[in-house]
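Once you've had a glance at the structure underneath, I'll fire off some questions.
Every protein chain but one is kept in place in this view of the complex.
Chains here go by letter, A, B and C, matching the order in which they are written, and residues are numbered from 1 within each.
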Amino acid sequence: MTLNVGLIGAGMIGHDHARRLERVVAGARVSAVADVDLERARDLAAGMPGALTYASGHDIIASPQVDAVVVASSGPTHEPYVLAAIAAGKPVFCEKPLAPGPDACLRIVEAEVASGRHLVQVGFMRRYDPGYQAMRQALRDGLIGAPLLAHCAHRNPSVPGTYTSDMPLTDTAVHEMDAMRWLLADEVVAVSVLLPRRNGRAPSHLADPQVLLMETATGTLVDVEINLSCAYGYDIRCELVGETGTVTLDSPAGCTLRGNGTASQAIPADWRERFGPAYDAELQVWADTVAAGHDGCAAGAATSWDGYKAAAICEAALAALDSGQRTPVVTKDRPAFYADAASPRP
Amino acid sequence: MTLNVGLIGAGMIGHDHARRLERVVAGARVSAVADVDLERARDLAAGMPGALTYASGHDIIASPQVDAVVVASSGPTHEPYVLAAIAAGKPVFCEKPLAPGPDACLRIVEAEVASGRHLVQVGFMRRYDPGYQAMRQALRDGLIGAPLLAHCAHRNPSVPGTYTSDMPLTDTAVHEMDAMRWLLADEVVAVSVLLPRRNGRAPSHLADPQVLLMETATGTLVDVEINLSCAYGYDIRCELVGETGTVTLDSPAGCTLRGNGTASQAIPADWRERFGPAYDAELQVWADTVAAGHDGCAAGAATSWDGYKAAAICEAALAALDSGQRTPVVTKDRPAFYADAASPRP
Amino acid sequence: MTLNVGLIGAGMIGHDHARRLERVVAGARVSAVADVDLERARDLAAGMPGALTYASGHDIIASPQVDAVVVASSGPTHEPYVLAAIAAGKPVFCEKPLAPGPDACLRIVEAEVASGRHLVQVGFMRRYDPGYQAMRQALRDGLIGAPLLAHCAHRNPSVPGTYTSDMPLTDTAVHEMDAMRWLLADEVVAVSVLLPRRNGRAPSHLADPQVLLMETATGTLVDVEINLSCAYGYDIRCELVGETGTVTLDSPAGCTLRGNGTASQAIPADWRERFGPAYDAELQVWADTVAAGHDGCAAGAATSWDGYKAAAICEAALAALDSGQRTPVVTKDRPAFYADAASPRP
Partner (left out) sequence: MTLNVGLIGAGMIGHDHARRLERVVAGARVSAVADVDLERARDLAAGMPGALTYASGHDIIASPQVDAVVVASSGPTHEPYVLAAIAAGKPVFCEKPLAPGPDACLRIVEAEVASGRHLVQVGFMRRYDPGYQAMRQALRDGLIGAPLLAHCAHRNPSVPGTYTSDMPLTDTAVHEMDAMRWLLADEVVAVSVLLPRRNGRAPSHLADPQVLLMETATGTLVDVEINLSCAYGYDIRCELVGETGTVTLDSPAGCTLRGNGTASQAIPADWRERFGPAYDAELQVWADTVAAGHDGCAAGAATSWDGYKAAAICEAALAALDSGQRTPVVTKDRPAFYADAASPRP
């Protein structure tokens, strides 16, 4: 009954997912690993009894030993692998981004619609964070009234020198783009990007911090501080402001230390520490869903359509960064095949 | 040795200051009260042994029984009273706004400079809030590095139906305009106003909430949520984000109640509850300063120049609200007589 | 209309009260200072225009320039001064302890009862702390049901080498003895003292920490950690546990600093910082009450009877420390003149 998962990509995130599938997720195993660097695939597979290795992800998809696929290779390779998995009728969990731009994402959407089955889930793990889930429930339960505003911050202690000024939007704030659509059950229709005073600690070519403003169809205004050189820790903040109240994401709890004149709580060092349980839950629910045979995308998880929407918001945000202007987010109409954000698939 | 204070204006805020001067501030008393409605002045003075009453604030200023003046009358009357107090050489504490627009404020500034003495203090009481003071100290102590961003929220449970759409900026956010200049020791050079989805609970003609963006000379970007129909309480929030850390205003502490499945803390009902101790401290320090004979404006308090700056930011914000555009804040150069925000008077 | 206060005792706490009466409390001044060391009295009076100086507190009490008396001299001198003030019919605010033991306190109680007037207030300032007041209100409002347990901690960073093992009970926990009677509106009927592992940082002869257990007439059990060498700050904790909920004293709020991997809040350095506003409020309310001519003890403040009760609990606690046994608290019956804790004077 164990789900045999083929893993494409044996890099950092591939290693992480492999470990998770083997050691954390119940009812799943890694049955095959592919990487363009075959040696790297073999190294990873060494710790997984019976796992096959390939140099091409397409061999993974074709393998009879593979029931479902996890795509953790580099962004530009996502589209062909996901399309191939759809063609093969195999469920595929694709790390974010679904594909590098909205056009590529749209091709995936169209292929999935044509297949008639929900086969694709995109790795937006915040939907599985207990804090975000509690916020969403509070909103749905009417505890704060209709949403009017949201304030977000996405802070990393530092980023590598390879980070370029588009990446705060496409690699970092992309999580808020999906999370806010999901939390608010609303669509982002326009974006702006503001550039505050640069942090002297940021890589010298990097515009950091940035502030992303997102306006939704109902007029809710979301501001996102993207701050990649904050030094002090990995800190994710979010407050939804409704007509009668607000709900705020708590920082993860552990213990409070009193010493040296202060009471203090530890802040996570990085996204692994902060969202580890959400990554675990995300893959567990996906594996359970796939094993149950119904579908390749768990209820409430990010679909191809969500991946496309995130890519379209990213594209508009990059244009806004470039022009300094408020920029509409233009997308196709949602196929009936996908539930909209306001009423996600059950 | 008691400081004899003449109070101009016997309305709500006048009553509040009278009570404070008589019953909270050490070393001061109300020696005279003026109001255009003389009956109102007499009612207020009834509880204050020996207090004279007048129908005109100018009589207060001229009275030999008055050492210093508190102006708590309606905004348009501030300018003539403050100018008269300067002319009489009497220290004057003027409730915000100093005067309705930057031009009127500038006339006060010029008169004060010409007088050669610091005689005017403006009632921006947040400078005396322990939480704001702790934030400012943290910034000055280098605990968060150079400031890059600030996030503010100014929430009232509701406002009267008489509130018009300019007042969220001129009556409400004006506190943040002064507080951020003082906290950041920086000048606001441009503003924008965004209008999110309207709160259905707001008076029908009122644009509420609003978001004010302020950019400072050094590039720090300040966002202020102005939310006057939040229903749940009076809530003032502020976070300064620096290059290596952040500092956040705590909500006032009391006790935590555990019951019915929640742990909860009370939120102040209104500004009186939230900032009562700051109002008390503000007037005490002013009375101490005046009584010491040095000056009519306490070190670190808001001067005429600060009142002028706040008025200029308000004016730009109203233009930004009207045009929907980013609007520069244009002001005169600061006279050497006033310290700048970055290096306030000792 | 200014209340002329005579101050007995020009030591540390005397200086503190003098400064408070002159510079913080509205409607009061220090009109005379006495100290056995006359030079010390003169030094203190130097900063107070018109203040007389004496070598004996009895001269203060007799002085026509003195409307009311603050006793801040050493503990053993309290009884004669308070008795003299009662005899002179002058209101007297006496620092804790009212007198060194229950017998001396009882003599004061009897003299006050005989005088037919409430002339004595004891300096238990926690009754004026907003956090404690909020807890008491929550209990009275029925928000936690009937009280069953209370957990307290009284932590000082360190104490002088002169501290002896009785003082954690008589000088430190005495505040909890009064505060818990007042909070719970209940009487302490038995006490025990436990000695945990000694803190190696404590003075070598000092039993520190100690745990005081107090049982009330209704069976509520109070535990108090008395910890005088905790190093990290001055920390006062209290939780009341009722039948349906609990209420916990919050630590004073200021700001939260995020830096170096932690979110942290400052802890007060000492009792002055923690309870400064409570000391201010206590003397202001006392001065207001006295000036109003009704009484020498504010409604809800600690009376002579409360001072006697605290002394009786101290005496029992010392016996319990000595014997290692649970020890009943034995006191006289309350004169009708005093309201009981459960129904304090309005």
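Just so we're on the same page, contacts are C-beta pairs under 8 Å (C-beta built on N, C-alpha and C of every residue); 3 or more make two chains touch, one makes a residue touch a chain.
Since the model is a prediction, treat every value here as computed from it, not as a measurement.
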With respect to the chain omitted from the figure, which of C:I13, C:A88 or C:L148 is a touching residue? C:L148
Out of C:S56, C:S115 or C:N199, which is the one that touches the chain we can't see? C:N199
Which of these touches the unseen chain: A:Q65, A:T164, A:T256 or A:S323? A:T256
Tell me which residue among B:G11, B:P130, B:P203 or B:G259 touches the hidden chain in the full complex. B:G259
Since one chain isn't shown, list which residues of chain B touch it in the complete complex. 231-233, 235, 251, 258-267, 269
Touch list for chain A against the chain that is not drawn: 1-2, 22-28, 49, 130-131, 134-135, 138, 143-144, 244-260, 265-266, 277, 284, 288
For chain C, residues touching the missing partner are 145-149, 151, 153, 194, 196-201, 209, 211, 213, 215, 218-221, 223, 225, 227, 229-232, 241, 243-246
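Quick note on the criterion: only the chains that are shown with their structure count from here on.
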Chain closest to the middle [Cα centroid of all protein chains]: B
Taking the mean of the CA coordinates per chain, how far is chain B from chain C in Å? 37
Averaging C-alpha coordinates per chain, one finds the centres of chain A and chain B separated by a number of Å equal to 44
What is the distance in Å between the mean C-alpha positions of chain A and chain C? 58
Flagged in chain C as touching 2+ other chains are 251, 258-260, 265-266
